[in-house]
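Removed from the display is one protein chain of the complex; every other protein chain stays in position.
Presenting subunit A:
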Amino acid sequence: MPKQVLIRFERCVGCRSCQLACAVAHSEAKSLYGAVLNGEKPRARVFVHQAGEHKAPLNCRHCQDAPCIDACIAGAMHRKADDTVTNIGGEQYCTACWMCVMVCPYGAVRSDAAGTMAVKCDRECKDDQGVPACVRACPTGALVYAEVDAYSAGRRQGVLLQALGGV
């Protein structure tokens, strides 16, 4: 089962380190100092919002039944061999029609700086240990890179310990 970027919302402190790391991973220089010194302006594909009392990161869910792929009239949005969804490196180019932006239920697709193509989480950001940049950067463990079942087992364990640990 492929790993997913899963979010423990209660842990996010809103530091935006994930955004910075995602942007750097999508820069030419691939380093913060290098990108800044080169004057690059890469864009992050993970977003941090204030939702009421909560600070909350969100990025593409790489849906199995992905509306963005169905809606992409140009045929740019596709599923890669590793099961992730991207509009780059496919048979066709993104034409900036913004259909994916309109149909994504999570708002996970944005525009590039020039407004000429859609930009989204592409997982082309993994380090030598295969960990995505946003997950690596998160200081609080709000972002986890795990298989879904392993993640939910962990959550069950936690909640059960809380409920029954003292019994």
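We adopt the following convention: a contact is a pair of C-beta atoms (placed from the backbone, for glycine too) under 8 Å apart; a residue touches a chain by one contact, two chains touch by 3 or more; residues count from 1.
Operating definition for what follows: contacts and distances are computed from a predicted model.
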Inset, instruction - Mind telling me which option in "Carbon monoxide dehydrogenase", "Protein FixC", "2-oxoglutarate ferredoxin oxidoreductase, alpha subunit" or "ABC transporter permease" is what UniProt lists for the chain we can't see? - result: "Carbon monoxide dehydrogenase"
Legend entry - Residue, one of A:36, A:102, A:148 or A:161, that touches the chain absent here: A:36
Legend entry - Hidden partner chain, residues of subunit A it touches: 15-17, 19-21, 23-24, 32-33, 35-37, 39-44, 113, 136-137, 139
